[in-house]
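The structure's right below; bear with me while I get my questions together.
The other protein chains are all here in position, but one chain of the complex has been omitted.
Right, chain A next:
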Amino acid sequence: MAEDGGKRAHLSPPGPSAGELTHIAHENYSSSQENKIQSHSSKLVTRPNVGDESNDGPPPPLPPRPGVAPSPQAATTKVQSIDVQTLQFPDGSRGTFQTPGARAMSTPVQLAANSGSSTPGRSSTVDADDAMSVMSIVAPTLRPPGDLASLMVSDMSRKSPAWQLLRSQSASVKPFETVRLDVRDSLADFAQEFEPVPGTSEQGGLGDEQRLAVWKSKLKHYMILSSSGKPIYSRHGDLSVVNSFMGVIQTIISFYEGADNPLQGFTAGGTRFVIVTEGPLYFVAISRLGESDAQLRSQLEALYMQILSTLTLPNLTSIFAHRPNTDLQKPLAGTEPLLSSLADSFTRGSPSVLLSALECLKLRKSHRASITSAFLKSHAGGNLLYGMIVAGGRLVSVIRPRQHSLHPSDLQLVFNMLFESGGIRSGEGENWIPICLPAFNNRGYLYMYVSFFDAAENTAPSSTSNSSDAVPEAIPFSPTHPTPQATSSDSIAIILISPSPTSFYDLQSTRNNLVSSLTKGPLLSHIRTSIQSGRPSLTTQISPGTPLSHFLYKSRANVQFCMPSSSPQFDSPLPRRKLMSLYHSLHGAVHARHCHLKVLHSVADDSTSLAWITPTFELYCVAGPNVSRAAMTQGANRIVQWAKREEERLFIIGGGVF
């Protein structure tokens, strides 16, 4: 998935604790020339034109560092101050001033808020290099590589006293709430993003031109084709719409392939094209959502993993070895829903995919330990490789043999199949699914036993046993089956994976044992209670009084992450996408190649955000546009303290080993 996708979740104890966030640098993205209107307390405030001000003269000094006292243990892991600080002016000139230890180069990223249409500086040349192409998004001039640490503009101290006064009244503005009248929101069409392209007019749909218009209005496309140009998959539009585009893409890609200089991506207008070639397959992402090349590339890799998961690498290779012109749609028949739900989770924005990490259901340590020990006791052979209890995509418990770890990218495929795609019926029956988990072994299939606990408390194990004396009630066959749950967010799945195709009945006994021990005692209700109470609320449970609105915290040692409830602010798709776009740009900036950024503070028109990277954790947090750097820092420190305190409830450390 992302750059550390190959990393396994060793589920082992974390490293040394990280220190406090004491020094931060920050970045100002609000270089736009537009006037914005911020609504607050029914007052309209016209924000001073930042661009003009920054022409005024030499850069002002950085504001004083936030006064958070470093804790004693901070010495080892204390965040390094940024090495070189740079001011960027609208006319393209730069000012740098140095602090000790220059060694990094920055990759400024553009925040999603200004993404898409409003990027005049975007280069339309073909960039083979990630870092180069990202840089070209913001900087009209090419920078000499290697001399910059960060794009930093001190903004607050530059404001007039009157502005400061007004600002201080609006600290409670939430992210993404400011209204911009003059710029068309590039995400305006996001609500229609997942609507299907209508059928042809013969099918009672639209004419070709209108269909094409709908197709073009999508902000994100994913296409898969064979190197001979045969279409394999397109997220939007049927083949009649997409065919000619596939042809053009194939021609462009193979032109560069022929020149031994594979095309990795290019920009056209506000749209980024990224191409990944995997053996006989071309994967293309077309995005107007402002993701970095590395992020788009990892999304395409995930689609490739889904194909491997269906076919295995040897099968894929041999299909094309025998007949290079093969139409892969046939061997893949039935997997479009899996590819599409994966693609849509990227388009909606998935923290798990972004961070290459898994999320756990928050449970008391002792409860999780009892569940895991019940799980281990239920183990009834069948060459079990991994056993998992998963609630709506969040891990509850894991058991595994000592020598095997879990791979987040594999589990993302499994969770996508079970909880997103609707391909597996939840609530009834048991499933036995051949699946290749490519990060574990892309050469062969494993067999996955899956059964769900009904949401409707029907916890009795499906009795393949007739040991009970009661003759079961006869149910007449009827077309009224329990409908599959629209959202599987509250369904609990038991997943048992074995390399042996004949182990179904052993795994079924394991599951039956487990279900009876979970239902006999209070364990199942512990799980249910935690599901019902949802993710902890940031403002009431995690950090009362915090100026932050949302965060992502990744424990690097555990390859797991946690986040607060998104309710109510980020519940609907659009604010959620804006939030995720912001996280993508933060993540992209701190993970850009050659970037050794430890802390990134960024201020935009509609939000303030902070990324903080240490050897043990990554923290990304978001607040409203007027939250001060000091408040942000303090908020971040509180989150880290909370995560440390709750570590053993938030994360599975080690899991059950047999």
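Operating definition for what follows: contacts are C-beta pairs under 8 Å (C-beta built on N, C-alpha and C of every residue); 3 or more make two chains touch, one makes a residue touch a chain; residues count from 1.
In this text, contacts and distances are computed from a predicted model.
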Per UniProt record, name of the chain withheld from view ["GTP-binding protein ypt5", "Ras-related protein Rab-30", "Ubiquitin-activating enzyme E1-like" or "Translation machinery-associated protein 20"]: "GTP-binding protein ypt5"
Sole residue of A:V214, A:A374 or A:M417 that reaches the chain not shown, by the stated touch rule: A:M417
Contact with the hidden chain (one of A:L212, A:I252, A:A369 or A:I433): A:I433
Residue of A:N512, A:S530, A:S585 or A:S602 touching the missing chain in the full complex: A:N512
Touching residue (missing chain; options A:P401, A:P522 or A:P615): A:P401
Contact footprint on chain A, counting only the chain that is left out: 310-312, 314-315, 319, 330-331, 333-334, 337, 380-383, 385, 401, 403-404, 417, 421-425, 428-435, 440-441, 443-446, 448, 461-467, 469, 471-484, 499-506, 508-509, 512-513, 515-516
